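I have placed the structure first, in the form of structure tokens, so that the comments after it can refer back to it.
With one protein chain held back, the other chains of the complex are shown just where they sit.
Letters are used for the chains, namely A and B, taken in the order the chains are written, and counting of residues starts over at 1 for each.
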Amino acid sequence: MSEDIEIETRNLSLWYGDKQALKNIDMKIPEEKVTAIIGPSGCGKSTLIRCFNRMNDIIEICRVKGNILIDGKDIYDKTMDVVELRKNVGMVFQKPNPFPKSIYENIAYATRIHGIKNKKKLNEIVEKCLKQAFLWDEVKDRLDGSARSLSGGQQQRLCIARALAIEPKIILMDEPCSALDPIATAKIEELIRYLSEKYTVVIVTHNMQQAARVSDYTAYMYIGEVIEFGKTKQIFENPSEENTENYITGRFG
Amino acid sequence: MKFDLFTLKKYDYKKIRNLKDNAIRKILFGFGATAVIFIIIILVFLLIEGLPFFLEGDGIDFFTGDVWDPSSPNTPRYGILPMVLGTFLVTLGAIVIAVPIGIGCSIYLAEIAHPKIRETLKPIIEILAGIPSVVYGFFALIILSTWIDDFFNSTTKLNALTGSIMLAIMMLPIIISLSEDAIRSVPQEMKEASLALGLSKWDTIRGVVVPAALSGITAAIILGVARAIGETMTVLMATGNAPVISFDMLSSMRTMTATIAIEMGEVPFGSTHYHSLFAVGIVLFAITFIVNFIADRVMKRFREKY
Partner (left out) sequence: MKWKTIKEHIIYSLLRLSGLFIVCTLAILLFYILSGGIGKISWEFLTNFPTNGMMSGGIFPMILGTLSLMTLTMLIALPLGIFSAIYLVEYAKPGRFTNAIRLAVHNLAGVPSIVYGLVGLGLFVVFLGLGLSLVSAALTLAIMVLPIIIASSQEALRAVPQNIREGALALGSTKWETTCHHVLPYALPGMLTGSILALSRAAGETAPIIMTGAAFYMTHLPSSIFDEFMALPYSIYTLATQSSNAEATRPTVFGAILVLLLIVLCMNLVAIIVRNYYRRKYRW
């Protein structure tokens, strides 16, 4: 691959208790591109993406072996500051999960904690992020309103705006559209394409059309293993593995 | 003929079953109504026994008078203010002590403690909740009061502070267990969202988890307060029971509950003094009713949120 590598996993394995969820994963995710991870339910897609910002740390029975390098630094190294890591690796979740605060606070909260206290600066950031998330026009008149009064699609875009506010390099998306209707989904997909100009986006999805539409690269996973990884076009049009082809043509999954 | 008999029997069987079912429904309805009946009875009897006081005695002096001296042979005075103040100050002291410890402990249990530590701490809290109030009262009377005496050099060993500390310990199990429930019911996704933004665990607790659980925690505190206001034996044994107006936490005070408990045993049935104690009971009932009502409202708001 010609592009620079943003995330690299080396022989990554993960266990929940005795159950192995990821098996020897070697992957190189390129910079400023959209990489989709697809595969049948329970194949470890979400588990893998949650390794990239060490979200799995909060599950106590979870054990990880192998390395993940982001910008060449091993994030599972003992000296790694997890908080710092997560600042650089934003995440959007399956279900929209805005904080039960105002729209403004949802974005400003983390920014403020990360040290920006200037009111004017905060306003700018909020506006910029909402614009980036295509949400500004819909909410600019009610920034003090509750984030929970927004529709599902708006909430999810707010969550994306919230992730952008801390200026990450990578944005992880864990089935961001699974709880949304087709119109809201289309908006998010447009947003993802737009974001890939500046950010490295890794998206987990169970919707193959979505993967085909938004991603530059696609990884196909099956029972904890990455079966195939390559350019999206190639994976969808000419998969080299039979398993991948079966999944993509809808023979199972 | 045989066929007829068969259907007839079947018909009767069905009928009996339905009759039985309906009868049981009615009986159960009667049981269901008991709670309503009891609450009405409580209200009615408080009023029947309390209202005569307002008819015979001095109702205005009751609410505004600052002297409680019902056994004075010439001019018995029934001013409830010293006891309302006593209840208020002792409860306030308990709140000041119990709220920080209670919230701290519930955060610790819900978010920080290792599961094994939590499994050990929870039964300990349950045991604390189960200890009878008379035991707490005895502890305050015999041991805590001497510590207070040594430490503060107070004039009386039994004072408001002793009562407050003891009440705080009795409030803690309620506050902790209910607050912990509230904190734990904050959706996991919310915490993950905050952590994923690169906030530290403490920032997440402080900025997301606790604010989200705040109404639940508030309700827990108010319920603890309701318990403290209604608590009798502990304050009776710990606070020294002098019905005087004082704002000094190291002086002896008397609460409304203690007044009823002390004097009810000595008054002749039907006397003004007897009725005055029911009047105190009405005030106490009204206060706890309002406090519980507020707690209920706050709790409802919390539940609607999640």
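Here is the rule we use: a contact is a pair of C-beta atoms (placed from the backbone, for glycine too) under 8 Å apart; a residue touches a chain by one contact, two chains touch by 3 or more.
Predicted, not measured: the structure shown is a model, and the values here were computed from it.
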(message) Using the touch definition given at the top, which of the shown chains does the missing chain touch?
(response) B
(request) Among B:F31, B:F151 or B:F247, single out the residue that touches the unshown chain. (result) B:F31
(message) Which candidate, B:A160, B:I176 or B:A196, sits in contact with the chain we can't see?
(response) B:I176
(message) Contact with the hidden chain only, please: which subunit B residues?
(response) 17-18, 20-21, 24-25, 27-29, 31-36, 38-39, 41-42, 45-46, 48-49, 100-102, 104-105, 107-109, 112-113, 117, 121, 123-128, 130-135, 137-139, 141-143, 169, 172, 176, 200-202, 226, 229-233, 236-237, 257, 260-261, 264-265, 269, 277-278, 281, 284-285, 288-289, 291-292, 296
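Basically, only the chains that are shown with their structure count from here on.
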(message) Taking the mean of the C-alpha atoms as each chain's centre, how many Å separate subunit A from subunit B?
(response) 48
(message) So in the complex, the part of subunit A that touches subunit B is made up of which residues?
(response) 53, 55, 58, 60, 83-91, 93, 95, 97-101, 109-110, 113-114, 159, 162-163, 165-166, 172
(request) Using the touch definition up top, name the residues of subunit B that touch subunit A in the complex. (result) 115, 187, 189-200, 203, 207-208, 211-212, 305
